[in-house]
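Some notes on the structure that comes next.
Apart from one protein chain that is not included, each protein chain of the complex appears where it belongs.
As written, the chains take the letters A, B and C, and residue 1 is the first residue of each chain.
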Amino acid sequence: MKSLRQIRFLCGKDLRIELRKKESLVSMAFFGVLILVMLNIANGVGKQIDAEAGAGILWVAILFSSVLGLGRVFAREKENGCVAALLISPVSSGEIFVAKALVNFSLMLLAELVLVPIFFVLFGARLSGDPLALLPILVLVNFGFSTTGTLVSAISAGTRRNEVLLPILLFPLLLPLMTLAVKATALALAAKPLADLRGQLEPMAAFCVVFAAAGYLLFPFVLRED
Amino acid sequence: MTTFNRSALFPGLAAVLIPIAIGMVFFYSPLEKTMGSVQKIFYFHLPLALTAFLSFFVACISGIMYLRNRQRIWDARLAASVEIGVVLTTLVLITGSLWGKPIWNTFWTWDPRLTTSLILWFIFASCLILRSAIDEEGKRATFSAVMAIVGFVDVPIVFLSARLFRSIHPTVIRADSVGLETSMLVTLLVCMAAMLVFWVGLYKFRVSLFLQEAMINDLQTDGTKS
Amino acid sequence: MKDTYLVLAYMAIWIGLSGYVVALAQRQRKLSAKIEVLHKRLRVKED
Partner (left out) sequence: MSEPSSFLRISGLRKSYGSREALRGINLDLQRGEFLCLFGPNGAGKSTLLKIVATLLRPSAGQVKVQDYDLEEHPEQYRAQLGMVSHQSFVYQDLSVLENLEFYATLYGVEQPREKALELLEEVKLADRYDMLAANLSRGMQQRLTIARALVNDPALLLLDEPYTGLDEHAASVLRDQLQTLHSRKRTIVMVTHNLRRGMESATRLGILVRGELVYLQQKADVDPTTFEHLYFRHLEAQ
């Protein structure tokens, strides 16, 4: 019960800063849309794409834009040594992990609210699937991305090359999740029923569970310097 | 003198076993009917893959042990096995595609095993990059321990997701289903033994090199202090 | 034709592995040089 309260305060603080400055969210959405437009042009103006290529394009845009926001969430804690202040306070590392993951999750979701509609505007001509059918995939990827990402961003923020290292460390770990997500999205965009996606959604859920557990257990080690 | 002998045991054994193994591959084992001479790559491809996997397993265990008792020796073991694992996986990927080219007429195919190896290569190579980016010993050890653990935890999901790719020849690599001839099996086992002995020698050499470098480093920093 | 790939593969394996071992040996040699320097500095200090 006390944990929930602490997590709420930590999240509230981050979201308040985010809504005030809007730096992560705006840059995430902007960069994502930019990628979508670039890929549209790269694909050849006026050419239509099928579901598989569309799925790939959507996830490239989401992945690259999300990693921008992820880097900021942790770098902010490091700025004036605030992490140290949190570590001295009675908050536990696990609570910090959950709070950070939740903040990342909501930032991604907000960015996707912009990206997915624009994706359908740009590429949707030959895609028969319902945008809402993407929801379970989005939720699972956001979950996996934010738990893995929180752990990895704590690592990269502890080094001198935060911005470069974050994607280098994070993307290889996320490759299996992305593979599954692209496959599932392709099916969803081709208007296959949800039951057909089970083969992908189940391993994705497994990924989420495994990395949530690993992140929760390992986070205390990366947070405290040694 | 006895310590010298003991440290030379594995390299010496490897120096004997590896020529024998190569000799058996070329002069003892029979030509495979469908694939011909290229199949002989297999005798070292498989042992390389196994030792690579062994390296990552050792890295994960070392990571866990380091986080539990924070002794330098475990960091040395982790560093050694990650580095050796990346070298071996590189060779697995090279031999794999050299084998694939004449058989499947393509250097690269998204076969589950190849994909798994590739993703593992990415994960552990990123761990090496991380190590090179951190100067503080304790931090480097903790962070790379976490990455090694997370990377290894990722393996089953990587394999699960890689199964989604259509495979051209899913069973060609499987030893048991091909039903190896006895002479082939004997050659394979000798090669495996040779690689394993080589691996142990290499691993011990790398660990001791790491420890020596760290100790010299200590002496030098102490020297500048006083 | 197929033999080319076989030869290439075995060359890759052994050049790769021996290259790695040589690189490690090089590091070991550098280390020995360092130890020598430290040893001499210690001697100088003692005198």
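Rule of thumb we're sticking to: a residue touches a chain if its C-beta (ideal position, glycine included) is under 8 Å from a C-beta of that chain, and two chains touch if they have at least 3 such contacts.
Note that the structure is predicted; figures quoted are calculated from it, not measured.
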Interface partners of the hidden chain - shown chains only, full complex considered: A, B
Option touching the unshown chain, where B:M35, B:L50 or B:A214 are the choices: B:A214
Contact residue for the chain not shown (choose from A:A85, A:L109, A:V164 or A:V209): A:A85
Touch list for chain B against the chain that is not drawn: 70, 72, 137-138, 214-215, 217-218, 221-222, 225
Where the unshown chain meets chain A, residue by residue: 2, 6, 9-10, 13, 16-17, 20-21, 76, 79-82, 84-92, 224-226
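Following the convention adopted for this analysis, only the chains that are shown with their structure count from here on.
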Separation of chain A from chain C, taking each centre as the mean of its C-alpha atoms, in whole Å: 42
Centre-of-Cα separation between chain C and chain B, whole angstrom: 18
Centroid spacing, where centroids are CA-atom means, of chain A and chain B in whole angstrom: 32
Chain B: positions in contact with at least two other chains: none
Where chain A touches two or more other chains, by residue: none
Chain C residues within the chain B interface of the complex: 1-3, 5-6, 8-10, 12-13, 16-17, 20-21, 24, 27-28, 31, 34-35, 38, 41
Complex contact set, residues of chain B against chain C: 22, 35-38, 40-41, 44-45, 48, 84, 87, 90-91, 94-95, 98-99, 101-102, 198, 202, 205-206, 209, 212-213, 216, 219-220, 223
Residues of chain B that touch chain A when the two form their complex: 67, 70, 119, 122-123, 125-127, 129-130, 133-134, 136, 138-139, 141-143, 145-147, 149-151, 153-154, 157-158, 160-162, 164
